[in-house]
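Note that one protein chain is taken out, while the other chains of the complex remain in position.
Chain naming follows the written order as A and B, and within any one chain the residues start at number 1.
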Amino acid sequence: MNRTRSTTENRLTQASLIAAALAFLAFFLLLPLIAVFSEALEQGFGAFADAVNNPDALAAIRLTLLIAMISVPLNIVFGIAASWAITKFSFPGKSLLITLIDLPFSVSPVVSGLIFVLLFGAHGLLGPWLAEHDVKIIFAVPGIVLATVFITFPFVARELIPLMMEQGKDDEEAAVSLGANGWQTFWHVTLPNIRWGLLYGVLLCNARAMGEFGAVSVVSGHIRGETNTMPLHVEILYNEYDFVGAFAVASLLALLALVTLVARSVLEWRFDLHHEGARH
Amino acid sequence: MPTVSSRLKGHWRQPSVLPGFGLTFGLSLAWLTLIVLIPLATIFLKSAGMGWHDFVAVGFSDRALAAYRLSFGTAAAAGLVNAVFGLLVAWVLVRYAFPGKQVVSALVDLPFALPTAVAGIALTALYAPTGWIGQYLDPLGIKVAFTPLGIIVALVFIGLPFVVRSVEPVLADLGKEVEEASATLGASRFQTFTRVIFPAIGPALLTGFALAFARGVGEYGSVIFISGNMPGKTEIAPLLIVTQLEQYAYDGATAIATVMMLASFAILLLINWLQAASRGRAGA
Partner (left out) sequence: MIRVQNITKRFGNFPALHGIDLDIQPGEFIALLGPSGSGKTTLLRIIAGLEFQDAGQVLFNGEDVSERSVGERGVGFVFQHYALFRHMTVVENVAFGLNVRKRKDRPTKAEIKTSAEELLRLVQLEGLGKRFPGQLSGGQRQRVALARALAIEPKLLLLDEPFGALDAKVRKDLRRWLRDLHKRMGLTSVFVTHDQEEALELADRVVVMDHGRIEQVGTPEQIYMEPATPFVSYFVGETNRLPASNGTETLHIRPHDIEIVETDGKPVLVDNVFRKGGVWRIEGTLAGSDQIIEIDLPADRAAPEPGQSVHIRPARSKIFTTNANGVQP
């Protein structure tokens, strides 16, 4: 029987739409991804290994990891604290708080770097004071950490807030009524409930922390070997026409992105993170 | 033993059953102020301290205006492309089943997970005259790399997930009863789409566009490689800020940043207002 249901398109239309969507995605999304790996391996695996295994690249990798290891935990703590405050209590100004948390998202990365230069730079608000005490923030690692923390600020909170709002307070109130204190309640009741959302937020936070370019570019001073993160190193190599080198380091970051995507898929599929509604 | 009423006196919020408000709220507020609010305030403080004349001279110079036109224009164009194709992708992902759908759905988030600089050099490699795609387009006279078209391509890449992820849940929640009702009343599939489905997802589409647009205006890493960065022609506003910084022209950088932020803010407010108006009409 060749009838089409009333709520869907005929087979031909469906196939055409699917084909068009896939073509668009392949062209705009898949091709660049493939290009990264293809260019990195263009001169063989040896050249790839050399590009990654030199002191500057290794320093960039180390710095990137260091930045992530500092900023991600900080924002996890903040994210959890903020989500707890927002979803378990009622107080005036709650929606204002939520909007403020989203602020770093709406600001250009370059501006995110600029504000720290204006605050801590040599000619900035606190510049003279810092110079007096011989503290370097801009053009040094602390500046990069600050800018990264700013940029990745909302990620964990944004994942946890809707999740915890949906879960409500019932479990926690039950725990408290049975005599648990705050920490016990959080550790034994809340945390198990939110762990997959938390993990996903951490993954996103980390991906962004390691991959941030614009903000870090502004505050770092691009000092090779000292204040170069991996994305910045990619830029330097590219501008020097060392394409294989640039793409080699880039491919490491692309691998990280792929891991993040795979992890997200797994989390979503197993734990229905984003409640994607009814299926047709 | 304090009574309920005595506990409420002098409290600015309802007393709560769960513990930890003081700690978590205080921590959040402190962190927020230190990391976000104070740094952001610096921009406005500095702008305010500049004096109107200087501000306008730098913030609205010819070069700056060209940069704004480019940044806002390409972001809008890319946003429109993403609105159309993002809707298509969301539709296909929600409504149809096909092999590899999970992979495709994960792929949509690639621009979100991939560092901008990586995307930037990859796109440039593709669209340069000697690139995989550029080599076919160049003889046809279509130049992508080092032109505004290249910027649009880059912004389409990074903006796509915003549209798709905004539309998907709304489309999924639409439910088939409304479409069946439309069919029983004699509407063709096309009529059902244009009169019933599209208006219902309009607000979500607009939100997706707004997010993609906002991201596109401020985008740096994925654009600066492919754009060529010629002042007055392919210099985006964020790059102009960086250039000013490299010349220690802090005033200039601040002025341009302020103009950008205020303009983006105004546009987002407009879009928010449009959405609230349409939501109010529909009585939610």
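FYI, a contact is a pair of C-beta atoms (placed from the backbone, for glycine too) under 8 Å apart; a residue touches a chain by one contact, two chains touch by 3 or more.
Quick caveat: nothing in here was measured; it's all calculated off a predicted structure.
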Residue among B:Leu18, B:Leu45, B:Ala187 or B:Leu274 touching the omitted chain: B:Ala187
Residue touching the undisplayed chain, where the options are B:Pro129, B:Pro199 or B:Gly232: B:Pro199
Where the unshown chain meets chain A, residue by residue: 1, 3-6
Touch list for chain B against the chain that is not drawn: 177-178, 180-188, 191, 195-196, 199-200, 202, 278, 281-284
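The rule we apply is simple: only the chains that are shown with their structure count from here on.
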Contact footprint of chain A on chain B as seen in their complex: 12-14, 16-21, 23-25, 27-29, 31-32, 35-40, 42-43, 45-46, 85, 88-89, 91-96, 98, 102-119, 121-123, 125-126, 132-133, 153, 156-157, 160, 168-169, 172-173, 175-176, 179-180, 183-184, 189, 214, 217-221, 225, 238-239, 241-242, 245, 248, 250, 253-254, 257, 260-261, 264-265, 268
Complex contacts: residues of chain A adjacent to chain B: 6-9, 13-14, 17-18, 20-22, 24-25, 28-33, 35-36, 39, 77-78, 81-82, 84-86, 88-92, 97, 100-101, 103-104, 106-111, 114-119, 121, 123-125, 146, 149-150, 153, 169, 172-173, 176, 181-182, 185-186, 204, 207, 210-214, 217-218, 230-232, 234-235, 238, 243, 246-247, 250, 253-254, 257-258, 260-262, 264-265, 269, 274-280
